[in-house]
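Rather than the whole complex, this shows some of its chains in their spots.
The first chain written gets the first letter, and so on, giving A, B and C; residue counts start at 1 in each chain.
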Amino acid sequence: MNFTTPKHCFEMLVLKEISKSFGGVKALKAVNLEVRAGEIHALLGENGAGKSTLMKVISGAHKADSGQIVIDGEVIEHNDPHLAKVHGIGIIYQEFSLIPELTVSENIWFGSGKKTGWLNRKKMDSDASALIHSLGFAIDVKRRVAQLSIAQQQIVEIAKALSQDVKLLILDEPSAVLGTKEVKKLFNLLYTLRDQGVSIIYISHHLDELLELTDRITVLKDGKTVATLETAAADKDKLVNLMVGRELTQLYPEKPDAFPDDEKIGIEELRSGTSRQPMAFDIRKGEILGLGGLVGAGRTEVLESLFGVTHRPPAILRWQERSVSYRSPREAIRGGWGMVPEDRKKHGGILSLSIRDNISLASLGQVANQWGFINHRKEEQVVRELVDRLRIKVGDIHSPLSTLSGGNQQKVVLAKWLNRNLNVLLIDEPTRGVDVGARSEIYHIIQQLANQGMYIVMVSSDMEELLGMSDRIMVMKNGELQGTLDRAEFNEEKILRMAIGAN
Amino acid sequence: MKERLLKNNTLIIFLLLLLVSSFTSESFLTITNVTNLLRQVAPIGLISIGMFLVILTGGIDLSVGSIIACVGVAFALLSYEVYFSAGLLLSLLLGVVIGAVSGYLVAYRGVAAFIATLALMTIVRGLGFLLSKGAPVTVGPHSSAILQLGTGSVLGIPLSAILLALVFVIVFIVLKYHVYGRQIIAIGSNEEAVRLSGISVERVKFSVYVISGFLTALAGLMMVGRTGVGTPNIGVGLELDAIAAVVIGGASLFGGKGTVFNTLLGVLILGMIGNIMNLLDITSYMQQLIKGVIIILAVIFQKAQQ
Amino acid sequence: LPKERPGNDDQGVGKTDLRYVSAADLSGIKVGYCGPSMIAPYYVALETIVKRSVQHYGMQYYMADGQEDVAKQVAAIEDLLSKGIDVLILNPLDPKAAVPVVNRAVQQGVRVFIVDSMIDDAATYISSVVANNTMNGEKLGLWLAENSSNELKIAIISGNQGNPVGREKRLGFVRGLADGQLHKQAKTNFSIVAHGWGQWNNNGGLKAMEDILVAHPYVNVLLAENDAMAIGALKTIREMGKEQQITVLGFDGQKEAYELIKAGTFAATAQNSPKILGEMVVQIAVKYLNNEEGIEKTNYTPSVLISGNNVDEFYDPEALF
């Protein structure tokens, strides 16, 4: 191969025929990508398409098996994140890469600062503080990162990436943990950077975001570039078609008009972290109760206290004339509750365990005899049925969960609960980081469960999802209930106003 | 199946060692020596299986060496007070209780396993000395049947080896076919996810220390059975041998990984190294050196093929 | 710089005193030796002597180490049996624990001899050679009674917990001392005011003595169950300027202890010579193999107390121990 690169290139970054495999998995198959100076370039693709891998190749976290990276006309060969920094590449990884035990300012300067020598802590702190302010946020830079909320951590990541002059900024799904307000701020920041001539690669599964923010979009599929198009010339259908190779059926399922019976679960005395007032609300049978609010509003905590995860005095549940409260997930599950937690990798799935073991973990009793011995044949049959029902893309149900793409992992975590006869299912951020195709399938499954008469509570930071899926929406702010909206009253602006307390 | 055996590095190491041993010493494959070897590894085998379960959950049990000693002393002392069978049961119970204390601290009080069992190692060792007043205690004549456990054999196979095989089979089956086994493995992989799946993580964690205590007590009785004496200063450093066996068996100290079959191989590998070096008249200083080097090589080999 | 470090190789054992000449050809005989550990100089010296003596008679020598643990010692003996030894020379870690394996060896036709530490009579060994630890202790006790007049405040530093030899030594000492004082003044006039543990080595003795002297500054006798600990403790005593106040007694007769006795800071020790033990046990085994009559079941090495009076007779700068 012979590439001649003109000295004054319009393209700031050119990737030529980049390939990368992990053992037998070919993550990238000769990918080409061109990013212009001063543009925001979107990267789009299904879970497992190879987006993050490609970015890690650029940042030097992975070494490509073959191919070339050209930055400003200069061919660089590296597998060293430090060298990438020298070349002006800043990156925010999909997985957090902060150091919990260090302070905010230490994290910001970690790696980009001096490689050796003594620290001037005062200067570090004041510089870090100024940097965060200049981005439009406020965080105490002397706090340890472990003490911050996830959204704050994401902001620290952004500050860290911008702590030195960058020519190219890569953001791998930065909005997944940010609230609407923060996303707006982030977009403004990115516009400013673009206007200063910085190139930006932006990865997200939210098509709306991409259409609003970016200048061009490159679609990746199965480790190959499918197309690069001007955003102005793109629309959702086109993108989805390029991405999944088929027309997308309706994203959100049909909602039922009415609920057959009027059974409900009454929740009383629910106390979550910061709230002074205990909360009280109802969950209706067969409905999807959406829980909205800004990030950190305390929605996860509501689910956790219902499910007995936290050690606070548990909420009191009134249900079918009985009054119960769960002190542990174990009790909640015995009572017919299930929860799909927010952090799929940490709390939902067990990555090193097989898909089969993951799916049957919460319902081993169903496939075991009275002595507790598991009937492997029965277990596998049950697991296969669920895999088919949820259309989980797996080669072998005995391979570890970690081999699946994000969307499929999410489905596995969901499948875990479908093998029990659940009454109530709590779902926290059901599609965080999940691609559009898989998302639609997950939505249909959830709706189907509701139609079968399950009580469902769904937390979501994705406004569209919240509006599209919920039968009612409860909005929270600072650990307190702001109000409840019926489907007829759904309105994005209204919800936002409630979430920031401006109603 | 075949493929999996070929991929099993522990097995390869084991077979290699077996081959080398058979060629370097003609005494190695004699019936006497094999019987001896089996007798020698039986107690440490039991302990290692218990250790393996603890390590599967991501824990560690440093108290085993002390339990061995304390249980042995207790049995010898009890042999003057109660009937043989009662002595057996009470000694096993002692192991269970010590394991339960470790388990309680680790599972319910959140003390790091390393430090909880380190403290118990000290305490239990002290207890053994206190009970025995520092001197070895000979087993009373009414309980001399214990010698069967150490030296008896059935059809030429040492009783202690048969017991080890039995425990191995039970643990193997439980890990593969029982809900409890599944839970142990899952906890070592991701404790929080297991808790959220409605499994009592505390109870499972607690239980593995109890099992370890029980199996170690059994091993302690075997040791008494070999000598007829309960010795308070026996088994110092044994925990390290057991851990080494588990790790040579390919398990990860972070939990969730490994098989009981390979743990057994790890035990046999370590036992064989010691045995063949004795047969080859390697001085004990040199033995230490070689043993250390072999452990390193084995672990690097484990990693290399992964 | 001195080029040679005095006597720490095989030559340093001194000349053999093996006078017995074997009539039978012993070249086909395999002798196995199993000691309690190889981490104390005493045991290392004993092993060296046994090995040299075995080879002196043209027999094949094998050894396996007990590694400080009775279970490991049993395993080591078994490994020796696997090698097809004809004679086992055993220095048991515990008097009872080795009985079953010894009897198994005997059943297999192995002739068993015991050296240094006693084994229980239930073991069907042929003959044993031991230092009389109790007697050695008694001698030290008697000597102390003889050479003291005021009230004795005694500190004892033991080796490791559960060691039977240490127990014999200290109990013998107490017996001798009581007996001596009763003879001399018709009453006893001593108390044991402190008991520490020194792990048989220098550092252990030193550290134990530090705490003892802080808690009991009036101590005027130190008995350490081996010389190494006594020597360590002497450092502390010197640092605290109590050489004049404290009479130091040890066991075994280590070369360094003899040097200190010559210098006058160490009062007395009781000889327990690995050389005598090792040569005696091999000689007895050879006599047995020659079908000699009249071999005693138990043989004691001579108990000798070494103090300033007689140290020159025993001091050998080339000695291994």
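Methods note: contacts are C-beta pairs under 8 Å (C-beta built on N, C-alpha and C of every residue); 3 or more make two chains touch, one makes a residue touch a chain.
This is a predicted model, so every value here is computed, not measured.
Asks: Given that a single representative of each chain type is displayed, how many copies of each does the whole complex contain?
Replies: A x1, B x2, C x1
Quick note on the criterion: only the chains that are shown with their structure count from here on.
Asks: Identify the chain whose mean C-alpha position lies nearest to the mean of all protein C-alpha atoms shown.
Replies: Chain nearest the centroid of all protein C-alpha atoms: B.
Asks: Measuring centre to centre, with centres taken as mean CA positions, what chain is farthest from subunit B?
Replies: A
Asks: With centres defined as the mean C-alpha position, give me the subunit A-subunit C separation in Å.
Replies: It comes to 73 Å between the two C-alpha centres.
Asks: On a C-alpha centroid basis, what's the spacing between subunit A and subunit B, in Å?
Replies: Computed value for the inter-centroid distance: 44 Å.
Asks: Going by the touch rule set out above, which residues of subunit B reach two or more other chains?
Replies: If we look for residues of subunit B contacting two or more partner chains, we find none.
Asks: Mark out which residues of subunit C touch at least two other chains, giving numbers and ranges.
Replies: none
Asks: List the residues on subunit B that touch subunit A in their complex, please.
Replies: Interface residues on subunit B, with respect to subunit A: 177-180, 182-183, 185-186, 189-190, 192-200, 256-257.
Asks: Looking at the complex, which residues from subunit C come into contact with subunit B?
Replies: 38, 62-65, 67-71, 74-76, 78-84, 94-101, 104, 120, 160-164, 167
Asks: State the interface residues of subunit A toward subunit B in the complex, per the touch definition above.
Replies: Result: residues 307, 309, 328-330, 332-334, 339, 341, 346-353, 357, 361-362, 364-365, 368, 372-374, 376, 416 of subunit A touch subunit B.
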